[in-house]
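Working notes, structure below.
A single protein chain has been omitted; all remaining protein chains appear in their positions.
Showing chain A:
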Amino acid sequence: MAGEGDSEPGKSFKLLGFLDVKNVPCARESVLYGSLGSLVMGLGHFLATSRVRRSCDVAVGGFICTMLGYWFYCRYNLAQQRIRQRMLKEGMKNRILFEGSYLDPEKEQTGSERSDS
């Protein structure tokens, strides 16, 4: 995503000239798993049916489906991780800010425990 890779040779690799698989998260794994899926499905179909043309179709379809499938899975996990990071960062900031004050959530909990007893 950063533009710095474009100016340094060897630092970015653009598939079909536009998708930077090195710098875009999940892109490299998607393409690699897609290629593997394509190979497995195409070869498997050919071994089962001995039909070259249809096996090529299955291989291309397998590539697209596997690549997009892994892409969605990986990006979903990445989004969840980012949300967790933001919550953690916010929680750490609030803890530092409110520690010892009346807004400290830990102080409220111990206060309620004392009132219960």
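As a working rule, contacts are C-beta pairs under 8 Å (C-beta built on N, C-alpha and C of every residue); 3 or more make two chains touch, one makes a residue touch a chain; residues count from 1.
Here is the rule we go by: contacts and distances are computed from a predicted model.
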{"item": "Candidate names \"Signal transducer and activator of transcription\", \"Malate dehydrogenase\", \"Cytochrome c oxidase subunit 2\" or \"FAD-dependent oxidoreductase domain-containing protein 1\"; UniProt protein name, chain not shown", "value": "\"Cytochrome c oxidase subunit 2\""}
{"item": "Positions on chain A where the hidden chain makes contact", "value": "1-7, 15-16, 18-20, 23-25, 27, 30-31, 56, 60, 63-64, 67-68, 71, 75, 79"}
